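Below: the structure, in structure tokens.
Yeah, one chain of the complex is gone here, protein chain that is, but the others are all in their spots.
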Amino acid sequence: MLEVSGLTVEYAATTKAGGESPVRAVDDVSFDVAAGEFVAIVGESGCGKSTLLFAVAQLLSPPAAITAGSVTFRGQDLVAMTDRRLAAIRWEKLSVVMQSAMNALNPVMSVGAQFADALRAHGMSSRKAIAARSAEVLRLVGIDAVHLKSFPHQLSGGMRQRAMIAMALLFTPDLVIMDEPTSALDVVAQRSLMTQIKELQREIGFAVIFVTHDMSLVSHYSDRLMVMYAGQVAEAGPTRRIFDNPLHPYSRGLLEAFPGIRGAKVPLQGIPGAPPDLSVIPNGCRFAPRCPAKMPECETTAPALLDRDGVDVRCLLYAPASAKTVPADNGPGEKPRERAQ
Amino acid sequence: MTGRFWRALARSPKATAGAILLVAFIVLALFPGLFAHDSPTAEAYARNLGPSGAHLFGTTGLGQDVFAQAVYGTRQVLEIAFGAGLASTVIAALIGVAAAYLGGFWDGALSLFTDVVLVIPLFPLLIVIAAYVHNSGTLVLIAVLTLTGWSYTARQLRSQALSLRNRDFLAAARVRGERAAYIIAVEILPTMSSLLVAAFLTNALYDVLFASSLQFIGLGDPNSVAWGTMLYWAQNNEALQTGYYLQAIVPGAAIALLGAAFALLNYAFDEVGNPALRPVRARRRSWLGAARRIRRLAGA
Partner (left out) sequence: MRYVLRRAGFFLLTLWAAVTLNFFLPRMMPGNPAIAMMGKFRGKIGGQELQALETIFGVGSGQSLPSQYVHYLGDIFTGNFGTSLFYFPSPVSQVVGTAVFWTLGLVGVTVILAFALGTGIGILSAWRRGGLTDSIAPPLLVITSAIPYFWVGMMFILIFGLKLQWLPWSGGMNLTDTPAWTPSFIGDVLEHALLPGLALLITTIGTWTLTMRNNMVTALAEDYVRMARAKGLRPHRIMLNYAARNAILPNLTGFAMSLGFVVSGAILIEYVFNYPGVGYMLLQAVENEDYPLMQALFLLITVAVLVAVLLADIATAIFDPRTRSSR
């Protein structure tokens, strides 16, 4: 239903010399989402996952812009669409849930008015119909309809978040994109929200792209998982397979950073170091400086995304010895993508 | 302020323009004799002459050289701008930061005091004070402007200090056992340095305007060499009506230029400090399709 292919997002930035040296926040990312699927995108802060999300939803603003690739949604390329045609798809087929409801909801409009806004923009004009639909979606998330008159600051954090999810479901879209919707909540509220999302998904049948930095959160809920690092896809595949056997050293490091609730007490392994500065794209693998399994060629050769039996992984550990990838090219341009079949 | 900040500032055309203007005026103030050959107060020439080689801007109704007056007048206005500007910024910083840092009752009291002073209309108050004092010279002007002008920037500095107050590095300093005065002076103020400079520039701008206005309506010292006073005499001599425009245009333009220098620098500081405000340069080359360009234009 959704096909993202070779998507690249750059932030325009000027160098000291006055030239343009863009920062590539998202570098040649591709993935698919089937109807009803729950796809999780995981990574550290600054790895480009939120940017990727906004790029898919066509919500970027200057100086960020999509510079390459396509986003095909139900057969149409969203990137090439005019805003007017996009407006018809927005919210009806594709909606968004953001991280902080306090910031994402207009503080001077009542919750009901913000629901009505969206409904009216897509053709619903009868006040009764609007009220009925708004009350219905609120009921879905367990909020009483009387809160339609409330303002965002009058609701509790958890309620606000659920109201935002309710708003996203106004038109029972095919795809809901969620950007860390649970980060602002406490652990208990997080779990309950996740369960609710999963239930709604089962009831209504929409697909979800869920971005988070907390891998453990999605382990039980997502069908497929994509791990991002420094703007690139590090590993992608069915969730259980990645959890049971993480291929990329980064995924392994992420999983080992979370202690299991059962089993022996082991010292936590973090991942030392910090993500690279994307204004200076390094030669070779971007994870090399922090990688415990680093090999000499990792610093000079940038690994391509390879298919290991259904799981995509970008690591030289799995490169067939004979296939030599073209040396890394640090400027804008095409990066050769290899898929060893 | 980091080196990156200064570099960004140097690249801003507004900051460069403002800085050049300001430096030019400072040079004029420090070395007036280099530029003007006549004494500003000597009524040595024929009255109301037009511009000529001997008198670049003509002469006043009393036979003084307008150009010389303008050049020598720079000194007084800069004294006021820097004197009152610095003094009111210092007071604003003390009150604003203290209010933010001390919090609670003291914050409430100081903020209330600031708000009351702020709301009372400044210029009428200045007029009333100057009316009682008669013939305000430079020092009096500086004192009066300082005492009344600190409130606006005190509010700005207080809100900035408030946002800093709960940051970790301050908590660390408190835990180390540093005294409040130390924390304020060594930790908070340097972090706010760009805002302090911006506050100074705001105050300087308004001090220039208000001081000149007071002199213009005759509440300054009519014998002083100052741009505002020049305008006062021009108005008295009905310079516009009688056709001797330069007597009015020149000092006004000088005030406007100096004011513009401060305003440009201030605006540039604002932009560099808050990246969201920076000018968005339209993309010149684009490797996107035409459809995308149209879409972007239609979608703001």
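Letters A and B name the chains as they come in the text, with residue numbers starting at 1 for each one.
We take it that a residue touches a chain if its C-beta (ideal position, glycine included) is under 8 Å from a C-beta of that chain, and two chains touch if they have at least 3 such contacts.
Keep in mind that what you see is a predicted model, and the values were worked out from it rather than measured.
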{"item": "Chain not shown, its touching partners among those shown", "value": "A, B"}
{"item": "Sole contact to the chain not displayed, among A:Ala88, A:Ala132, A:Ala274 or A:Met295", "value": "A:Ala88"}
{"item": "Chain not shown: contacting residue from B:Ala24, B:Leu86, B:Leu125 or B:Leu164", "value": "B:Leu125"}
{"item": "Residue among A:Leu7, A:Ala25, A:Leu78 or A:Val96 that touches the chain left out of view", "value": "A:Val96"}
{"item": "Options B:Phe25, B:Phe57 or B:Phe216, residue touching the unrepresented chain", "value": "B:Phe216"}
{"item": "Missing-chain contacts mapped onto chain B", "value": "14, 112, 115-116, 118-125, 127-129, 131-134, 152, 205, 209-210, 212-213, 216-219, 231, 235, 240-241, 245, 248-249, 252-253, 255-256, 259-260, 262-264, 267, 270, 276-277, 279-282, 299-300"}
{"item": "Residues belonging to chain A that touch the chain removed from view", "value": "54, 57, 59, 61-62, 83, 86-92, 95-96, 98-100, 103-110, 117-118, 121-122, 151, 153-154"}
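Following the convention adopted for this analysis, only the chains that are shown with their structure count from here on.
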{"item": "Euclidean distance of C-alpha centroids - chain A vs chain B, Å", "value": "48"}
